[in-house]
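First up is the structure itself, then whatever we jot down about it.
With one protein chain held back, the other chains of the complex are shown just where they sit.
And now, chain A:
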Amino acid sequence: MSDTEVSPEIMLAFYKRLYPYKSIFGWLNHEHTPTRRFTHREWAFTLPPDTYVRYQSFADADELKKQVCQLNPTRFEIGPVYSAKPRDRKTVRAANFTPQLRELVFDIDMTDYDEIRTCCSGAGICKRCWAFIAAAVRVLDRAIRDQFGYKYLLWVYSGRRGIHLWISDKEAMELTDEQRRALVGWLTVIQGGKEMKKKVNVRQGTKSLPPGIQMSLESLRTIFHRLILEDQDCFAEEEGWETLLQLISEPSVTRRLRAKWEIKSRSSEEKWEDVKREARADKGGKIHDNMVAAMEDIVLQYTYPRLDAEVSKHRNHLLKAPFCVHPKTGRVCVPVDPSSIDSFRPERVPTVSQLLRELDEAGASAGAEATEHHSDWQKTSLKPYVDMLDRHVAALMEEVRRAKREAGPDRSW
């Protein structure tokens, strides 16, 4: 079988033998015994050919597994914790069925970088353009930890050309939609549709950038140099450097640069040096200040994370569960360690058929329908990824235990 093949039979085998239900349960539940965080949680299943089943909920990991194996969905999504069990929603008054808790989630997708990347477009993704995602992960991971103080971040590869972030800190889980919108506002720098050339408008005139963005800018400067100037060579073609000139918007400067670049082909790096030289020439003047601000904005426009804001703003947004399989690529949506994001290679992520082959090669007893396969993933290259999630879950559970101890004896027992 081909590596990208995803037939219903393959999916069923994957769900029966490999999907790490226990780890997912612990991650959503924060404790060993089922709480509302799990029992009142919405699950939604996509069934072939095009049925979408919402408001599913389960008592524990076993029940989840049973249903997944029975429905054999192409994928499933995780929603919020409601005030009542989603499967009972028809029996409660609408006012008593509202979303209460939800991980704070982010979605970054390569398609939002189509106007910048020169190596691929659309659904395509290669090692070179993954660098945009890597830059976004670094900036966002750091901003959320330093500025918002959250600790329990889980990054998950989306299976094709993007990445998801799930934040499970208590406060993050409890955020209202209004607070989520505010947080997204704080983090959003790139704005405007395809007709808007200048997409960074975050400062007053040429005054300094807000402190949070200033901090991100420092690490993005290096990325800009390596990724935009050297690797993607974004200003090589006329369309690219015309955009650059429009973003500088100093008529006298852009006239000079255009004249120069039209006659002689210069690399993006050389062009950027030209821009810097023009700025320096007016040191202390107004053009200099405008250009320094414009150059910082350009660095941001080309490298700052492009967030799909709608995903993050609403508690009741559903997002594909980790360890699902992408139907087009056959790759598993595995957790990703942000500290080694630069060396992450989407094409090395195991595919579902590869995993099943590994399992067979490992001599797992074939045809043993009756035996439980709780830890079959240990025999495959899925192991490091499940281990990563388990470490995350252990830290999260430890935090919850500590908070409980501090809150004093629980009298509800």
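Going forward, a contact is a pair of C-beta atoms (placed from the backbone, for glycine too) under 8 Å apart; a residue touches a chain by one contact, two chains touch by 3 or more; residues count from 1.
Keep this in mind: contacts and distances are computed from a predicted model.
Comparing "39S ribosomal protein L13, mitochondrial", "Ribosome biogenesis protein NSA2 homolog", "DNA primase large subunit" or "E2 ubiquitin-conjugating enzyme" against the UniProt entry of the hidden chain yields the protein name "DNA primase large subunit".
Residue-wise, the contact with the chain that is not shown comes from A:E171, picked out of A:E171, A:D360 or A:E398. Of the options A:L18, A:L101, A:A135 or A:L209, the residue whose C-beta touches the omitted chain is A:L209.
Screening A:E31, A:E115 or A:D289 against the full complex identifies A:E115 as the residue touching the chain left out. Within the set A:A95, A:I263 or A:A407, the residue that contacts the chain not displayed is A:A95.
Note on the undisplayed chain: of the listed residues A:S7, A:Q70, A:Q191 or A:N316, the one touching it is A:Q191. Although one chain is hidden here, its contacts on chain A can still be listed: residues 49-50, 95-96, 98, 111-112, 114-115, 146-150, 171, 175, 178-179, 181-183, 185-186, 190-199, 202-204, 207-214, 246, 306, 308-310.
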